[in-house]
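After the structure tokens below, expect a handful of questions from me.
In this view, the complex is presented without one of its protein chains, the others remaining in place.
Now for chain A:
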Amino acid sequence: MNPFSSGTRLRDMIRAIRACKTAAEERAVVRKECAAIRAAINENDQDYRHRNLAKLMFIHMLGYPTHFGQMECLKLIASPGFPEKRIGYLGLMLLLDERQEVLMLVTNSVKQDLNHTNQYIVGLALCALGNICSAEMARDLAPEVERLLQFRDPNIRKKAALCSIRIIKKVPDLAENFINPVAALLKEKHHGVLITGIQLCTDLCKVSPEALEYFRKKCTDGLVRTLRDLVNSPYAPEYDIAGITDPFLHIRLLKLLRVLGQGDADASDAMNDILAQVATKTESNKNAGNAILYECVETIMSIEDNGGLRVLAINILGRFLSNRDNNIRYVALNMLMRAITVDAQAVQRHRSTILECVKDSDASIRKRALELVYLLVNESNVKPLTKELVDYLEVSDQDFKGDLTAKICSIIEKFSPEKIWYIDQMLKVLTEAGNFVKDEVWHALVVVISNASDLHGYTVRALFRALQTTAEQESLVRVAVWCIGEYGDLLVNNAGMLNVEDPITVTESDAVDVVESAIKRHASDLTTKSMALIALLKLSSRFPSCSGRIKDIVVQHKGSLVLELQQRSLEFNSIIEKHQNIRSALVERMPVLDEASFGGRRASSLPNTVSTSNGTAVKLPNGVAKPSAAPLVDLLDLSDDVPAPSSSGGDFLQDLLGVDLAPATQSGTSQAPKAGTDVLLDLLSIGSNPAQDNSVSTPDILSSAQDHKPAIASLDVLAAPSNMMDLLDGFTPAPPKPANNGPAYPSIVAFESSSLRLTFNFSKQPGNPQTTTISGTFTNLSSNVFTDFVFQAAVPKFLQLHLDPASGNSLPASGNGTITQSLKVTNSQHGKKPLVMRLRIAYKVDGKDVLEEGQINNFPRDL
């Protein structure tokens, strides 16, 4: 026999590997061993096969590839001897997973072993099957396993039970076959079989509603009795852990009772007594007892209401909360989160303890506590809670700050009772952790500030003060710079002082200083610098005396390598120098930003909001913006959809143009339809009498638009005129083209049923009034997914229709996605007859065909 092929003993190999001092040495040893093993495999060496497999497993645990050994497992399993089978099955479980095709080859061996006379071999096979079998194997071998559920040996019965769990998870259809055997298992006395039987029953109920019904009716009482016997049983050394007999069995029983009692009043009634008994009698000085109490509380919370029990449960949780053991507190916090849905009042009582947990030294506990606090916030406790949280923000860890900031901002937004409080709190957060504040949040803050006209003075002064103390937080700098730009005059004049304020003297040049330092700051990024530039422009108009100095600052960026800054610098410089006559009109106070449309554009990261008191409250309706593709495309789309005077976008523009603080620009209102083109021409030629306000908003929007897509989505309506600037930047040919799309048309809801809505958006090519391009969007209003979605349309003879392929043929439920499809209609009777169309929509729901038909009569007349 080749001495080399026998190789080293397992122990020696392990020793050799452990003796290696470097990774390279280890690799060398492993390689040598693998080579020897491969040689042995090739020679079909029987004697040392199982030793080689053991070595392979060790090597696998270290992380090296070992796929060449997979067939060895099969050979070992097929051998007749017990030791070979044992290690073969172990190798199977360690080296393979259910995705490997090799696994299928084992099925036959396993089947034979399941029928073996040696019960330990049967056990091995069941164990392997339970850990690793695939769906096909499960199907093949299920009958064998079922049979074994009634085997005489409890060892086999319990293994068969657990194996069955995997089988029904892989093949839920087979669940019904197991219902009867399981009912028998539940009556067993042997703890091992009982535990596994209960586990199988629990999983059966999860998988099959019929099973649930069956067990609920037939077995609930039996189980309650079993639990009672267990609780009352005397000391049993075999199962005793920390003075409790078999806590594992306790817990399993409680879990199963939970599944049975949930949603069913009768079952819940049957278990009330025993639950009360467990809850009150269980000792809680050891982990085992606490584990049982935990499970008991979970069960009480999930089953049907029984006031007394629930109080008991919450009390237990209260005790847990003040326990010194971290594990217990963690678990309590977890449970309380679920308890909130059931009894929020009771949980509120523990608020202060929970708040303490937010400051705990343990990261896991902090996280849980913060989530819990978030759920506890309501209108009445929001102020003190927020104060606590904000105070803690100062001392919290860096990695926790992000979470904490997000939660605080969310709370402030949802529940803020007055605008001034909102602004105060946000200022504190920005000062402390501005770098963690997300963009949507400070955008929202800007919106709120602009709406709170009586607070403008207060806000800008507060921001000024804040900047004096810390200028490190980016968001704070941005918001401050914007405010100072807008309301600089209020800052200097101390206008609108509130009682709570201390007087503060700020000169014009102080204000300019602050903005200048924002630009010069090394850490300021593009957004901040751009915002600072526009703020300077505004200040140059509001503080004419500083105009010269401002010009100097602005000019410094003329040569900036960043296009945005360079462009702004040049343009503003030119405005300051040559166009003082229009400058003041250009930088007029921005009109109030509409909270509704801004709130609606927010990214969905924030949860549903609740409007608090009226009027002064921060009201942020929910809504999702039109999905924005590339910003430019979006803006172009908009220019199609938004005719300047008539649709919602236009109203917004009207607001912008109309709500005005200075007389000079009423003409802007009437010029709204041509606003787009005019602004463009004006900026190019700096001509006369434009709707100047548009350009005010433009740079601001561009400033955010440049860097943040969500900002674009949030400001996209406002940005309708600014698409001119964008086009100027990026598309030198024919910038006025979108404006020349001619009159745009309002979109219509072409078809709506209880489960489907179709909206049409229209546009026409310039110079081709007879042809309309229609963009159709399908939304699924039902809660089922639609598949094989096909849309067909028919038109009368005077119309020609061309249909493009749809974006997809599967429509997610409840409006979670849309399908778009483009159509072209040419109207040979354009101007004389309106468009009309019949449509037919076919799709599948759960495999069943559905057909919807309709006729569209509400096309805009002049298409």
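Basically, contacts are C-beta pairs under 8 Å (C-beta built on N, C-alpha and C of every residue); 3 or more make two chains touch, one makes a residue touch a chain; residues count from 1.
Convention: contacts and distances are computed from a predicted model.
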Leaving aside the chains you can see, what is the UniProt protein name of the one that's missing? Options: "glutathione transferase", "Phospholipid-transporting ATPase", "6-phosphofructo-2-kinase/fructose-2,6-biphosphatase 1" or "AP complex subunit sigma".
"AP complex subunit sigma"
Touch criterion as defined above, residue of A:F151, A:F248 or A:F798 at the omitted chain:
A:F248
Across A:T196, A:T282, A:N306 or A:N780, the one contacting the chain not displayed is A:T196
Among the options A:C34, A:L312, A:V331 or A:L823, which residue touches the chain absent from this view?
A:V331
Candidates A:R11, A:K189, A:K797 or A:K848 - the one touching the absent chain:
A:R11
Touch rule applied to chain A and the missing chain gives residues 10-11, 14, 18, 54, 57-58, 61, 63, 81-83, 86-87, 90, 93-94, 118, 120, 123, 126-127, 130-131, 155, 158-159, 162-163, 165-166, 191-192, 195-196, 199, 238-239, 241, 246-249, 251-252, 255, 287-288, 290-291, 294-295, 298, 325-331, 334, 361-365, 367
